[in-house]
Structures are given as structure tokens and as C-alpha cells.
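Mind looking over this structure? Questions follow.
What follows is part of the complex, with its chains left where they were.
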Amino acid sequence: MAKEKVCLAYSGGLDTSCILAWLIEKGYDVVCFMADVGQEEDFEAAKAKALKIGAVACYVEDLRREFIEELCFPAVQCNAIYENVYLLGTSLARPVIARSQIKVAQKEGCVAVSHGCTGKGNDQVRFELAFYALQPSIKVIAPWRLPEFYERFAGRNDLLDYAEKAGIPVSSTKSKPWSMDENLAHCSYEAGILEDPDVTAPSDMWKLTVDPLKAPDTPEDFTLVFEKGLPKKLITSKGKTITDAVELFLEANAIARRHGVGRIDIVENRFIGLKSRGCYETPGLTCLRSAHIDLEGLVLDREVRALRDQFVTFNYAKILYNGLYFSPEREFLEESIVASQKNVNGQVRCRAYKGSFIVLGRSSETEKLYDASESSMDEIGAFSPDATTGFIAVQAIRLKKYGEAKAEKGERL
Amino acid sequence: MAKEKVCLAYSGGLDTSCILAWLIEKGYDVVCFMADVGQEEDFEAAKAKALKIGAVACYVEDLRREFIEELCFPAVQCNAIYENVYLLGTSLARPVIARSQIKVAQKEGCVAVSHGCTGKGNDQVRFELAFYALQPSIKVIAPWRLPEFYERFAGRNDLLDYAEKAGIPVSSTKSKPWSMDENLAHCSYEAGILEDPDVTAPSDMWKLTVDPLKAPDTPEDFTLVFEKGLPKKLITSKGKTITDAVELFLEANAIARRHGVGRIDIVENRFIGLKSRGCYETPGLTCLRSAHIDLEGLVLDREVRALRDQFVTFNYAKILYNGLYFSPEREFLEESIVASQKNVNGQVRCRAYKGSFIVLGRSSETEKLYDASESSMDEIGAFSPDATTGFIAVQAIRLKKYGEAKAEKGERL
């Protein structure tokens, strides 16, 4: 009888290499899957390693464009942020990776998918909820949640021993005292020495961005142009105009990285109910999101903004963080995002400097909600100032009743 | 018959000096009122000027402590922010000013209160809604909304002519091409050249904070200690500990001002439905709020935080911005804020540098929701990793149904 096939999310590292060998040991044919979402990685070397260990095939899929266009850009459109601080860099990549892995699994006729996520994190949830929505019949093998596996490989030495026996090449570089996840949008750092939330992240940890203390003394200015809330053009300080989504994103990254923009440090609440500490750098996305927020001030109606902020932004971020991208509620919210962004057209002049993103000015050729002469304190404009007297009088009806009731009850205001 | 008395919010400037003279001309006895909310001002000179013009009395009330303790601190507790950017510096001062003015008006037996706010701004609304709640029977004289007044004083020259005739001393300093409002928490700049939202604020406009480009090359670290979400201690880099609310706030201001922290530039939506552009610097409050947000990550329950963010923070900011401080809804929300902050106890190590506020670490002696060993990826901890399999399986029930329905309808996920 033919062996059952499993599609493993493979990274080339020690953990997933051991899982690969272990799955083969368990009698599976293993198809390895690697997603290129922009992380720095030697995909060819990893592929060679997978095949050497015994994978029957190894796919490397370039998902950078769909990651930017389908995930990062809607996040910009709704100013997505989790718990006031985190820009969801990891969360945004998971859906495209899971979707691609399922495609490979289907193409290869796999009965199961597997991954190397730990049993306490968010990523296992994000991947698996996506798998189940994308193919409800799929089986998932999560070795780090199987006692048979996690009891056998209780420490790093057990993995090293196993690697040696299984002929898995192990890099001699000493592993860092934290774990990382990188993609085009960000790099995350957690675990290890960072588990003490009062330990300041060491300055040599940050990979993507220059230390703000060592960033250039001269600010760098650029312009971002949005259409329907989507970044459409980046014009550099040298006048170069970039319009391709991926290139635009990479250029925003390059500028922000040079100036140390987008570092954060947070204790956040995981979906499974644990608090965890993470450090993140999200250079370009920080700029795109902040510029988008600024432009909305100029062109978006007050009430649409308020509804979008309270309802769409909050929930979109929560849903993405919790791994519920492939869900009816995300689909629903995304249609609401689009509905909110019709008039978000215009440009923002931006500056990056020593860790800060600064807005220099904004304008729109097509949108006219902002009306300098009408809001001017120096002109009477379209409405009569005495109208405001009536406005206040009507607003005060309710408050006078309140004041009277408080007075009657002898309560101080 | 005795003249009727009016209590005028007086600043010493050209506008309110002319209003003072005009009110006297209209047959009122005028009691001038000045609120010290921490702005840079020569109160004695202004008082002398008021009396010289003909005020029957002039009060200068020190409201700094109640401004910090009753307004700024609750704003910190709920991370108040308007339209993602504005920290409400002006809005926070209005309630204490209005309350004090009504007290003076009552003490002096005034039938009306008056102010020099324009007819298009937020402040007229904030003051008057407060007046009406505090004393529902009060009359309000808002000259800039009275045709009799604003048609007579159509331009600055009309005011200068009137001042000359009325013997009002006019300072020879040229007025700035923008208007300002200052208090202990912030300084705002709007109107004039700032009405073009694409004009970058000139670097000599900013009054409170050092230009980030000229800020020290060396960061400055300090520690903030919170109890029940309130700032209780600031420990400077030199080890000095400050516990008094006003002094603590002033020290936070001093640090942030030295390092250019807290400048923003925004197009915002006024209560009356106009968009307007404002530049604000809010040095200390920016640090206190950001540190508070960070500490909540460590000590506040996820669900309480989510409810507070979505409802209390959003609405508290909107209510304050719109001038509805003295209202049943603010009272209601403030009790909810207190209920949310019971466990927000701990300290945050902070850094100010070239315009940025940075968190270095945080800790709490009393709160234990964060549990390094439980969230550690390297330890099994209190719950079995296979529990997560069940968690995911249950979460997936609904998503599998969704995936099946999409597949049946032939829609791509």
C-alpha cells in the first residue's frame, strides 16, 4: 500500500528538520513546503537539506505579492493595530502561507499538513484555523502538541542527538537567546531572555532597523499617494516615483529601516489567554499606516471614521490576531473596509527621523470635505455664527435637565 | 437701579479687552475671570489692565491641581485620544475653567457669563455646555456670535480703533500668524497660515518642546509608577523621586520638552461638523499615556482591556472633545474607568529621545497575570499542550461549516 503523504511547513532549521525525519520515521511520505513572504533565507540550501533528509518533494512558493496586496494593504486601509501597539506583522503573513500550503497539499494528494509551532503560541491557532476553513477534511499533525513527540524531545539536546542519528546537518552557529519570525512587513522577537518583561531588548537584537541612536542626523522626506485608501505611489526625496505595490512597500521599508522607524516592545494578550512579551520592528508598515491615518483626517467623513474606528478597525485587528482570517466575519468586515475608503484619495508628505515618523503636510485634488475658508476663524463663511447659538441651546436641553437634577439631589458637578 | 453683572473670561489680549469695554458700554458691570491652568502668562499685568479698562473686579484662579488630578489623570487612566492622534489638551482644561468661572459668577451675583471664543470653534461649545449644566439658568453672552458685535468688529483694525478710543493699552508685539492655546498639558496652534493643511508648521512655531532635530544626542531615562492606573511616582535619571501630582506632571513635561516629545499635526473633525487643522504639543501627557498603555499590557486582563478600549476610551475622548464633560454619560464612563483600573499597578521604565518616547521595560510587584514560566515556549507549564488541540478543534467547528459552504457555492477562500 502506498504511504500516506503529509505536507510539512519546513524552515530548514533544527526543529522542522527533526520533525521531517520523525514524520518519515512514522511512515509518511513528506512533502516540504516553504513560503517566501520576504524573509531573509537561503531557500535553495533549505530545499537541498529537506531533500537530503528524505522529503519526497520540496516547494518554495513566492507569496510576497499576495501578502502585500491581500493582507498588508487592507490592514493599512483600516489602520489595523492590536492592543494599541502591535501592527500584526506575523498575523498578516499566516493566511497566505496557510492557503499556499493547502494548495500544495491538495496538489500532492496529502492527507495531512504539519508544522513546527509550539503548543502555547498564536501561530499554531492561526495556521490550523486557516487549514480547517480552507479544507475542512484536512488532518493536522502538530508534533509539539503530541506527548509522543514532546516527551521524546524534551530539550534542545534531544533534538541535536536525533539530528545526529538521522544525519541531519546542524549549523554550528550558536542560536540566539530569543526566537524570531521575519517577513516583508516585520521581524518579531520573543521568548528566551525577552521573557522577563523588564529586560530591555539588547541593541544587537534588532535586525531590520538601524538603532535610532545611530540613525542619520538628517531627516529623509518622501510622499505617499493613496487611492481608495490603498498606497498607490511613493515619491522619494530624490524624486523617484514607485507605483508597484511590492516595490512601493520595499521602498517604504528601506527608508524606515535607515532611520530606525517602527520598533516596539509590548506585553500582549495571546488568543489562548496567556500574556506574552514581544518586540517587533515593522518599518514600512508603520509609515504607511500613519500616513493613511493622517490622510483620513483630511478626506474621511467624521461619522464614517468613528464607526470604522470603533467597529471595523478594532475587530479586524482582533480577528487577524486570533487567526480568524478565513471566516465569515473577516469577509464581512473587509467589505465594510472597502465601503469606508471610497474617498480616501490624496497624498501625505512624510518624514523619517531617528525612530520617528512625522507628517509634514497633506492634500487631495479630488476630495473637498476640508474647506479652509469655511473652517477659518477669520471668515464668516457659509453658515452664520449665530447658528451655533441654536446648536448649543439644543445640545444644552438635556444637560440643563441633568444640572437641575444634580442640584436638586445636592450633588456637586 | 443696580447694573446687571457679567462674568467675562478674560485673557488680557486685544479681543477680550475690547469685549470688556463693549460690555461696559452695553451697561453691564463686568467681573473679569482668569484661570491659571499652567499657561505662561503675566496674570498681574492682565489683572491691572482689566481694572484699568473698567472691570469691577478681576479674579485669577489657580486651577492647576484640579486640572491635573480631575481631568488629565482620568484621561491617562483610559488612554484618551481623539481620532487616533489628538490627546485633548485643550478639551481637558475647559471643564475646570468653566466650573471656576461659574463659581465666580455665582459669588459675584452675575446674571450672565461671557467669553471671547469664535463662532466656529469647539471651545464656545465646551464652555457653554459646561455653563448650562453647572447653572441651567445662566445667560451666556458670546459677542463673536452676535451680529451687532461681529459686524462692528469685522477685522483686526476695527478692534485696534476701538481699543484706542476706549483707552485700552495695546501691546506693540506683532501677532503671530496662528492662534495658540496653552495650559499645563499642552500648547495648540491653529488658524492663520496653518489653515492650508499642506503647509508644514514652521520650526519656530513650537513653543514648549525642543525641535527633535536639535534635541540632545543622549537619551534620558526615567521611571513611572502607577497605582490603580494613576501616575503616583516619577523617578528621574538622577534618582530623584517625585510623588505630588502637579510636580510629577511638571517633571514629565520637563523631560519630554527637553527631548522634543509630543508634537503632532492633524486635520481633525470639530463637533460642529467642520474639519480643521491643528498642531499640538503635549509633552508630559504623551509620556504618561504611553507608559500607562504599556503597563496595561502587563497587568490588565485582555477582555477588560478590549471592552475598555472599544467603549470607554473611544467615548470618553469623544465626549471630552465635544464639551460634554458635565453630562450623565461622562459620569457614567468615569465610573467605568475606575472599575477597569483596579489592577493597573506597577512601573514602567521609560526613555525620551529626539522626539520619541520609548519603553525600556515594565514590572509589577503586586500583579501576577503575566507569568513568564507559563508563557515560556521552553516549559510545559500548567496546562497540557494537547489542550490546545481541543481548543482549536472547537474553534474550527464554525469555520469548517463556513469552508464547506464556500466550497459548495464555488467561492474561493
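Lettered A and B in written order, each chain numbered from 1.
The criterion applied here is as follows: a contact is a pair of C-beta atoms (placed from the backbone, for glycine too) under 8 Å apart; a residue touches a chain by one contact, two chains touch by 3 or more.
In this text, all values refer to a predicted model and were calculated from it rather than measured experimentally.
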Total identical subunits in the assembly as filed, 2 in place: 4
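Methods note: only the chains that are shown with their structure count from here on.
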Whole-Å separation of chain centres (CA-atom averages), chain A against chain B: 31
Chain A - residues contacting chain B, complex: 79, 83-85, 99, 118-121, 124-125, 128-129, 132-136, 142, 144-147, 150, 179, 190-191, 195-200, 212-213, 217, 219, 263, 265-270, 272-277, 293-294, 297-298, 302, 305-306, 309-310, 314, 318, 324, 326-328, 349, 353-356, 358-363, 369-372, 374-378, 380-381, 385-386, 388-389, 391-392, 395-396, 398-404, 407, 413
